[in-house]
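Omission of a single protein chain aside, the complex is shown with its protein chains in their original locations.
Chain lettering (A, B and C) follows the sequence in which the chains are written, and residue indices restart at 1 in each chain.
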Amino acid sequence: MSMTLDTNKKIGIFLVCAIILAVLPFAVGSVLGNAWVRIIDFALLYVMLALGLNIVVGFAGLLDLGFIAFYAVGAYAYALLSSPHFSIHLPFYITIPLGALFAAFFGVLLGTPVLRLKGDYLAIVTLGFGEIIRIFMNNLNAPVNITNGPQGINLIDPIKVGGVSLGSTIEFAGLSFRSVYLYYYLFLVLTVGVVIMASRLQHSRIGRAWVALREDDIAAAAMGINIRNIKLLAFGLGALSGGVAGGLFSSFQGFVSPESFGLLESIMILAMIVLGGMGHIPGVILGAVMLTIVPEVLRSVIGPLQMNTLGRMVIDPENARMLLFGLALVVMMLVRPEGMWPSKRRKAEFRHAKENAAQKG
Amino acid sequence: MSLLQVKNLQVSYGGIQAVKGIDFSIGKGELVTLIGANGAGKTTTLRTLVGMVKRSGGSIEFDGKETAGIPSHAFVRHGLAMVPEGRGIFGKLTVEENLLMGAYVRDDKAQILVEMERIYQLFPRLKERQRQLAGTLSGGEQQMVAMGRAMLSKPKLLLLDEPSMGLAPIIVQKIFEIIQMVAAEGVTMLLVEQNARLALEVSQRGYVMESGRITMEGEAKTLLDDERVRNAYLGD
Amino acid sequence: MDTFLQQILNGLVLGSIYALIALGYTMVYGIMGLINFAHGEVVMVGAMVTISVISGLTHFGVNLPGPVLLLIGVAVAIPSCMLLGFVIERVAYRPLRGAQRLAPLITAIGLSIVLQQLAILIWGRNYIPFPPVLDHDVVTIFGASITTLQIFIIVMCFAIMVGLLVMVERTRLGRAMRATSQNPSVAGLMGVNVNTIISATFVIGSALGAIAGVMVATNYDQAHYYMGFMIGLKAFTAAVLGGIGNLGGAVAGGILLGIIESLGAGYIGSLTGGFLGSNYQDIFAFMVLILVLIFRPSGLLGEKMADRA
Partner (left out) sequence: MADVLLQIEGIHKRFGGLHALNSVGLTINKGEIYGLIGPNGAGKTTLFNVLTGLYQPDEGTFTFNGTNLFRAKPHKVVETGIARTFQNIRLFAEMSALENVMVGRHIRTRAGALGAVLRDPRTRAEEQAIREKAWELLDYVGITDVAEERARNLSYGHQRRLEIARALATDPLLLALDEPAAGMNPRETDDLKALMSKIRDGGVTILLIEHDVKLMMDLCDRIAVLDYGKKIAEGVPEVVRKDPKVIEAYLGAAHA
């Protein structure tokens, strides 16, 4: 009896979510304008990225501060294979998987030397790896021009599905779908795919091995878990999601440059996970959405607010935005280190850590 | 007149009440043992006595003064020293530096040196290994360092937490010899031990703790002969 | 041969600055087991405050010899940074002691961002030239040139590092610091106020950072709100290279990294047949870091840690 009730409830929630997600771009577009639909598209990209990094950090407990490198690899792979830069124009169903595989390859490449590292050491090496990738992107325009250096790559092809370019407006069933709407649905489908992948992995033999690794790697090894493979799997799958998101970003933006892939971006994605609730998929999604939307809200609010109340710009909006971001990280960790929406298990871990600390203090 | 007077002590730890209102006392010059099963609350009791764990109720009077409100690092100044479980020596400090850490809160340099010589007389092994890193010593020697270090703080009461835990029988014997040597120096001690027989044999009085409560107390000899103690803790 | 000696000298200057900063990382890591991500920003603030003080004094027409002005600047910068270090520990780390590893790392990154943004508010986004208070007399040694200022930097760094080592190895405070780093709760039983020791560690590390910041700014004749990031990262690399938690290791690692970087920058073009230019200089630190951690994860002077099983 309660079974069916639960199932009905689940189906209900699912339907409501599906309807909301289906009409979301139209609702947002008509109320706030298409610029905000674009922001939502970006939110979906960040959800994919955050879920990818969450496999590495949240599930397996491997602290990665250079995750953006895989996004970059995916983005550049798409850009180089679908732009006038090399005059190659391969279709997306080749370039996106290729970029993802390439990113996964880099994930494993990075993973291999750092297998023995833990915690902060791993964080700093991955950070270094991210920087190396960025420096190469920035400088590989001479003597052979591969990445076009700091200028980046322009005029990247939009994704074409069955001859229809997502870069243009199409009319369908009396509705006019602009490019940002079309990309919205594409991103949504892929995001749902990534969510399903992450959630199924979490509740599997592999997911348990990751938790074991996170909690006590020596005991995990002594239980017969192949530490090397399970770590590489986490790096590889995380990078794969990053690579997909990177390719999509490339096509959506039509332009890539090294500037988009700095350390701050890596930190931003890590912050999405931590502020959302590490290891908890709904929390990570919430964190990614919040950290994409809120800065945009701030961007549009801080300037006018100062003009209206103080009559002049006291503090540059970009400056204020970053200041608030930094403060938010600090305050959030002090007040709610487990994140906005943690899993029950994580919540317990943090409560224990806190109690231990209090007892020692 | 007792040196330590504990009344209705209660401690909660991680949502569980580990100590459920216990009373006990220790007189000057006594060696008292607290025995009990794992998780009975013995270590928690010791940690509470030196302020490492906050109590949730009850009173602890030490040397005539209530200890509530003393910051945890200041207990040693008041004459309460503890040798923690596993001895807690500083492995990367030399033997001498370890001993000096014991005298950290004191500034009577000349007197410290005199007492250090006294420790070296008591434990000649340590004199030989003065400049060696304490981590390279054997288990028995480390116990000497831990005891000597604690004595250098001039404690009125020395708490020993499971000194024999996980050690080879021959070392356990040595450790109890050391405990008796220190007792002979006139140091008051509270001993928490799994090895109930050895502990009761060297002590004057004993308390038995079971799931957060003291269930038996008395002369050590009486407890050694007690049927219930023999069955549950002495393995007879 | 001249290039070689020249690069070695450059590396020595750079390396002794890295070493000074690396000491700050390694001290904090030794005692708390965490990377003080905001340490690079302390270095930046040290440079910025010194510049502001000197500019302020000259602006108000105080007419003193250059070195005296610099000294006053540094004399203000050091306590400012010490205070900053103290505050960083109190705000970002103490409340999270004993918490999960990631939390303090995130607060540190957060503080780092806050400090950078505050620096933008105060000093702006542009490079700030270091006031022309010092002569850059050039001395030539075997065909390689070095300024008197750089010689002074090297000598100062070594003097400070020796002083620090003596403090840690020989004094009561140093002993308490070492004891706390090994086992804080037992150190507490000995009567050591662990909070005070940790604060002291941050404060001392920050003072070194302030001095290093001034050195960087004088050496490159400029300062920038973002200067702390890269130099902090490299200094941390140096600390890892030497074996983190080990003071001597930080010094050795810093100098070694400085020299490797200079030699790398000098020779990378000819090594790769012109494929990679000196704009890849920054890659060396990371390459070195990754290589060291692969082949000797505990660093050059670090003890080999047997995993406790």
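Heads up, the rule we're going with is that a residue touches a chain if its C-beta (ideal position, glycine included) is under 8 Å from a C-beta of that chain, and two chains touch if they have at least 3 such contacts.
Owing to the predicted nature of the structure, the values given are computational and were not obtained by experimental measurement.
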Candidates A:90, A:170 or A:201 - the one touching the absent chain: A:201
Taking the full complex into account, find the residue in A:53, A:209, A:245 or A:298 that is in contact with the omitted chain. A:209
Any idea which of B:18, B:82, B:134 or B:167 touches the chain not displayed? B:167
Which residue of A:63, A:77 or A:237 touches the chain not shown here: A:237
If the hidden chain were put back, which residues of chain A would touch it? 196-197, 200-201, 204-209, 211-212, 215-216, 218-228, 233, 237, 345, 348-349, 352
Touching residues of chain B against the unshown chain: what are they? 37-39, 138-139, 165-173, 194, 196, 231-235
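What we mean here is this: only the chains that are shown with their structure count from here on.
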Select the chain whose centre, defined as the mean of its C-alpha atoms, is least distant from the mean of all protein C-alpha atoms. C
In whole angstrom, what separates the CA-based centres of chain A and chain C? 33
Distance between the centres, which are taken as Cα means, of chain B and chain A, whole angstrom: 54
Could you put a whole-Å number on the gap between the CA centroids of chain B and chain C? 44
Numbers and ranges of chain A residues touching at least 2 other chains: 360
Shared-contact residues (touching 2 or more other chains) in chain C: 185
Can you list the residues on chain C that touch chain A in the complex? 34-35, 91-92, 95-107, 109-114, 116-118, 120-121, 184-185, 229, 233, 236-237, 240, 274-277, 279-280, 282-283, 285-287, 289-290, 293-294, 297, 307, 309
Once bound in the complex, which stretches of chain C touch chain B? 172, 175-176, 178-179, 182-183, 185-194
Within the complex, which stretch of chain A touches chain C? 57, 63, 113-114, 116-117, 119-121, 123-125, 127-129, 131-132, 135-136, 138-139, 142-143, 218, 222, 263, 267, 270-271, 274, 278, 315-316, 319, 322-323, 325-330, 332-334, 337, 349-350, 353-354, 356-357, 360-361
